[in-house]
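Shown here: the complex without one of its protein chains, the others still in place.
Moving on to chain A:
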Amino acid sequence: MATSEFWSSFKSCNAKRIQKYLSLCGPSIETVEKIENDFIFDIEITSNRIDMASVYGIAREAQAILPQFGKKAILKKRSFPKPKLPEHGLPIEIVDPENLSNRVLGVVMDNITIGESPDYIKRRLYHAGIRTLNNIVDITNYVMLDVGHPAHVFDYDRIQSKKLIFRTSKKNETITSLEDKTYKLSGGDCVIDDGTGTLIDLPGIIGTSNSVVVDSTKRILFFLDNNNPVQMRRSSMSLGIRTLAATYNEKGPDPELAYTALLYGIQLYQENTGAHIASKIHDLYPIKRITKDIKVYLKDIHRVMGITIDEKQIISILKHLGFGVMRHEDKELAYPDGLYFNITVPTYRTCDVSIKEDIIEEVARVYGYHNLPNVISPLAFVKQPKELEKLYTVQYKTKYFLKHIGLHEFLNYSMLSADLLTDLDYNLSKHLKITNTISSEIEYMRTSLLPSLIKNMKDNIGKKETLRFFEIAKVYNKNNNSLPQETYNLAIAVNTNFSDLKGIIEALLHELHIKNTSIEQGSHALMHNTASVKINKQRVGSIGILKRNYQHIIGLSEEIYIAEFNFEKLIEYFSLLYQFSPPTQYAVVKLDLTFQKSIPYQQIEDFAYKSSPLLKRVEYLSSFGNNISLRFYFSSHEKNITEKEAMVQLTNIRNKISS
């Protein structure tokens, strides 16, 4: 936004200061750039403050804010001469039987000389990022930026019927925009019909090529329409026509401003194109926007701001912003509790100011948030649910443990592609589906972490020799029509060997001090050589080798070893410590045994314990071919045993496991 007119009001203050002050208390000024004798302010306007999207709107803010920093600022009030209307004007009929628009203003102007705009208009539009075209069109844009209400212009002579009928579009009707692009409407858009069924405008969004001004234009219909913001946004977004006018109109500019814009536009046309008014001013204004009143107690302002602020300052801030303020006192309440203000909200602010908190915001921001102290919120005890405390504690223990034994954490998207799921024979119908995804890569909510980790393995093979990955994350299981079950899983994938993976699992179970665990032969849809990991005989996870056919479908050049757990089960059985057992006072005799293995190791261990009451521990040493070497630890609670006694035990064991 560049204008020396705006600038001239604040000579006592430099541009950098204005940037700082306004950013702290009002619109955020992203950058200031000096160009010749002017400054360009790049200002971010929040979507609720369309009233600030104009030179006048910013000036009004500045006029309220700068005095807070000791700078003088006066808002120049605008006044326009009453337009002289011809006795017998040119005919034009504007109707809106469905009341689609809040307000429509139109005036015909004759004797137009089309040409270039004066330099100041061209320069200012250029710096505001708007292409200049000719004096007729430029004036509509100039008025919009200055006053804050979009404007449009028709070639009067190209509207042969002299009729403009607002109506709702039908499905598959088409318009051709002024850029000669044809759009098919989906129906329900606000359009203008010339009475013959031909659409001659998509009001508030874009003009159509059959009605806009052309090089030969002599007479114009200067036109301001104030429309339904929701309808504007829907049409603009669904057609992908994001004009500046559309971005204004979807935010509900003040229809009262439309009249100011009309008068300013007429003046500019008269001054710059030689035009004169050739019709009466048509003004359809079925739904008048009116001011509204809000009652705010002084104590509420203090309550939210956390400080006491002088009532005179409150009144001054609000008045500078254009609010009406009446001070009252509730006689039943003692001062200052009974002090309240009746605030009248001006029409340009009724969209964003509707409750007392909005008024408090106005006071607080202009007063300056930087003037409020920093106080840490008063302490209060709120109990964290035990299960969440445990969830986070065990999760961090697990993550750090896995990291420290050399695994790498991955964090994958919660959504998967149908391709990956079907490649791994998952049933798509068991997965929640996103209806409006932007990529087929992220369409289904995962019920397992394995597909993601398998893909991670594939993507990283060759990048590093040893790959050992894990992820802890939620999976989402359908739950009829209720929200899905969200549970935490832990998955691990390695490219080393089965023993490595199993070792990781055993070490983790030990680290979490989980008792009564066992790892047994099992099955899993994705795995061969599968083992089930059980706690108290209940399965909590599986480990195994990715089945050969999946390895090939995924395109993995080597075998990978995968595991997945219901992490919440590990949390459930987690304990900080194992129960203490005092070290034995008596001798421990260690005996090694190598023998031909004919049954699974787990059975050997089970048999060994069953057949020897003195057996305390079995250690796996190695295996070679079918031979296995084990070390047995014997000890008694009552006395020192001799090697001979231990040998007897070992013989019992050997007889049992080889029979």
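Convention: a contact is a pair of C-beta atoms (placed from the backbone, for glycine too) under 8 Å apart; a residue touches a chain by one contact, two chains touch by 3 or more; residues count from 1.
In the analysis below, contacts and distances are computed from a predicted model.
Remark: of the listed names "Isoquinoline 1-oxidoreductase", "Electron transfer flavoprotein subunit beta", "Phenylalanine--tRNA ligase alpha subunit" or "Iron complex transport system substrate-binding protein", the one matching the undisplayed chain in UniProt is "Phenylalanine--tRNA ligase alpha subunit".
Contact with the undisplayed chain is limited, among A:P67, A:P484 or A:G522, to A:P484.
Although one chain is not drawn, the whole complex shows that of A:K162, A:H408, A:R539 or A:K597 it is A:H408 that touches it. Set against the missing chain, the residues A:I442, A:I519, A:V588 or A:V648 yield one that touches it, A:I442.
Only one of A:E36, A:D215, A:E332 or A:D459 touches the absent chain when the whole complex is considered: A:D459.
Contact between chain A and the unshown chain involves residues 19-20, 23-26, 28, 30-31, 46-49, 230, 233, 237, 303-307, 352, 355, 357-358, 360-361, 364-365, 369-370, 372-385, 388, 391-392, 396, 399-400, 402-415, 432-439, 442, 445, 455-456, 459-460, 463-464, 467-469, 474, 476, 481, 483-484, 486.
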